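For this view, one protein chain was removed and the others were kept in their places.
Going by the order they are written in, the chains are A, B, C and D; count residues from 1 in each one.
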């Protein structure tokens, strides 16, 4: 049994990548949900995006998707970059106003 | 002709809006002229109306018909042709209501002559309200009917809320929410009907969905498999109930009545007059115009429920009225009671009952108008409505007392005054249909007699209080508002035939339609 | 192909190993006699004050941002460059439009002065009659108000 | 290859016009010395040109740029609506006092708006999952910044922070869902996805997960319950012009994208119209799930709106509820439902923008957004008060305003498809909604203005903009053949 598991590990196929990406996705989502530090949350978001990226690239390697998957991967990188840039700018502004980057301190708006 | 009678007030409203704020006189006179013209038009309609044409579900026998396509969307693959008509017309059922609406409309203007607060806005909204209620009575397209129905709400909300008494906000929003709820139910039924009904256009052979009420009355037009097709199906009952609730809120019947006392008490006098005089009749009119002919099966199934609710309203309204010490509230509850009589009259589903019911609608309109005006006169002078605050008014204001007494006795159903005739017919019809309900209901009359006589005693008889020694009798303007109504009360009490013959043919036909499906 | 990346990994490992070996060798030879003063953060001989993790200039962030934009642009240009000759004019115009669009934004940024590095203005003391020594700009405003 | 591109460019003129406008604003901001709303004027001009170019496309039905973008009546309709909304919001922005403080960088505001509208144009017309996602992000990222544009306000900063965090997470989840879908079907084109689903694809679980993820992303943009929690905060914090824009334009665009995606991907295109929707995914009963979402949106939106005191927040919840009403049409997803949706959004545009506009005018003058502070405003500014009343009443769905027509059609579509319980909930919540809408009206009219409060004066331009919103709201209530015709003709999607 053990040897077959090792064998399974030794022959990377689509499933392996999907599992990795699913783990990454879960970690990202967990970071988003449990962390209160904005930067940490944004890192969680990056994890989620990258997990999608792994999916795309893996699909493009192992299914009939071919190059399209990698192309999408590239675009996702770009989107992630843009999003991170804007998010950090907003974090800066928030820090200037609230002197904190803890989500719990952003509590003017509620109701 | 009908377009004019409906949209004249809108014209008046536009003129008023264009007038400057300060020219209150011009505003009042515009309103009076417009509503006066409406009365004239109503008179013309009365004289030209052919008493033998039945209407109800026969398109050819409607009078003063105006019909053209309002919204038409050509056939699309997935819905067929869509049609909404601008379709006005009157028959025996509505002619009396048109006359009532025009008269009360004019009386309302006369009695709101002394409104000083935001006169322009007041009269603009008032005229919009008049358009709405007139429109409901003459439209024969469900869509149009619904629009007019809802158009009334907003002006009413503002009229109560802005010019009303101390708790006006509460009263206004309560009125608005209740009736809007009813309106939504009506809209749902309307849509269900719309999708169930499609007539075949003779010219093109297309199947056309329509809001036309007359097409909805024809069982052949129901599309097979649509939700309201067939007879005695669950959905038809549900639809009937939904419609009934929306109308019952307006009447108001027993469980849905709670908005009425509030609205009446807080509304300014002219609005109370309109509300009690015309708006309440919309409910029963809607039942007669829409529920009965479109859902004869539902009607027959639920007719006992309707009658029972009418009975409860009569008794309950009367008892509540007896318990009041506010003059206006008393009249408001008496309205509930009297509208109950209308309901059991029409629920009898025979000609006497229906004639009685419709006549009662007209009579009650006139009588409550008088009563509310009477309250208004006292309130204007003393700023109180408490029944115990008065006494011996008769000596101080003889003319006023005389007129008010006529109204009171008419409400009580004194023979010789119009209330007697209609109540008699209603009970006769009801007695024929369901004896026990009728018998119990008649007790309501006794209670009515009780509270009315008690009221007369408390206010007009007895000792005049010191502070009321300076009260002046009716002015010319007030007389002008009262006199035509009093004349009508007496005239119809002695000789109701002109009113009855207007509607007899139509109502007989309606009865046949409902009971035998012709 | 995959093996080639194996070599890449090998190089990485070799690099890291070399550092490890070098440090290990030095650990065997070098003395180890720390004391509190040696372990103090170096601030030109003074005793350090405050935390070093201070906030620094916003410009660094903007530089980072601009870099990001261009890096991403370059990321897209790499595949373009490899196939440029096969595709021809279409590729040329596509790149031209792409680059010029980014450059419009870039020029905007330049024009707005976002990429200018702050140079601290020298504080020049001047002597003002009756007041004493003060900064030049303050002296100016004082003169104006007077 | 070149032919395809050249041929596509002809279909792409409106978008190119927007890009040129964007560049024009940038250049103008650099070189025009006189500050103020130069950017706004240019954007307005650009949008007018775009509208003309769009009108040229009437009746076109093509797929361009290698089947990435559909130029079809469906997209055209939504693009025109978006253009209209943008035009109005530009006018609002020029009148807004909130933005005056930022006049030296107001051009950036218009730039971002141009970016946003470009993204939204692509959203409504793309037929490729990758482009859909890119367009989605383009819209989102611009709007994140716009929400935080008034950066000196704490509320605005907080709102943009929350918006970007929720937005980034939602889009991340969505792209993960898309990655699964793309991987399963091996296609990024939604027609190809459809074909792949039509073949035997034995992965119901993964497919279901991926669609739920995609719905989460789209639902975020639509502010559907339970993905709505960002909306009230963001709407309250953002500058009011942007709140109006978000609640109308971005919602419309997301709606169009959602419709196109689900309609094409998951319905059996070989069957004519009804009944074929969702036939590709028989694992779950999607209709019911969406119907429950719609019902939740109506209930939650309307009930929560009851307790709000901030007018923006109240309108935010009301727009959540409206998303629910719109979703009713989406549940049905037949042509009838779609045309009902199209009528609804058309009307919604006018009435919602109108309500926000009046709210903006009041807060310009009084500096407050509290509904309690609206007391007596109806007397101080009669025209505004009356207009606000009309807009709010229209939002309730009251005849004879256009809002009634919208509700009528959407209810009608639901009834004819047999969703009685949904319609009943919708009806009851409508009554509830009356309560909070009318509260504003009550405050405006039923109270006397405070002592010493002067009448509010507005210039002619302000009034004209108001009338431009007011007249359609009333006119389409009594004469709505044109919108119906337009919606009906525009239901057609490419390849359907």
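Some observations on this one:
Convention: a contact is a pair of C-beta atoms (placed from the backbone, for glycine too) under 8 Å apart; a residue touches a chain by one contact, two chains touch by 3 or more.
By definition in this document, contacts and distances are computed from a predicted model.
Remark: of the listed names "Phosphoribosylformylglycinamidine synthase subunit PurQ", "L-arabinose ABC transporter ATP-binding protein AraG", "Putative [LysW]-L-2-aminoadipate 6-phosphate reductase" or "NADH-quinone oxidoreductase subunit H", the one matching the undisplayed chain in UniProt is "NADH-quinone oxidoreductase subunit H". Considering the intact complex, the chain excluded from display touches C. The set of chain C residues touching the chain not shown comprises 1, 4-8, 10-16, 18-20, 22-23, 25-27, 29-34, 36, 38-44, 48, 51-54, 56, 59-60, 63-64, 66-67, 70-71, 74, 77-78, 81-86, 88-89, 92, 95-96, 99, 103, 106, 110, 115-119.
Rule of thumb we're sticking to: only the chains that are shown with their structure count from here on.
Separating the centre of chain C from that of chain D, both taken as means of CA atoms, is a distance of 41 Å. With centres set at the average Cα position, the gap from chain A to chain B is 66 Å. Chain-to-chain contact here is organised irregularly, matching neither a line nor a ring nor a star, and falling short of all pairs touching. Here the chains touching each other pair up as A-C, A-D, B-D, C-D. The part of chain C that touches chain D in the complex is made up of residues 87, 89-90, 101, 104-105, 107-108, 111-112. Those residues of chain D whose C-beta lies close enough to touch chain B in the complex are 273-274, 334-336, 393, 396, 398-400, 404, 407-408, 411-412, 415-416, 418, 423-424, 427-428, 430-431, 434-435, 438, 442, 445-446, 478-481, 484-485, 488. Interface residues of chain D, counted against chain C in their complex, comprise 1-2, 5, 19, 23, 26-27, 29-30.
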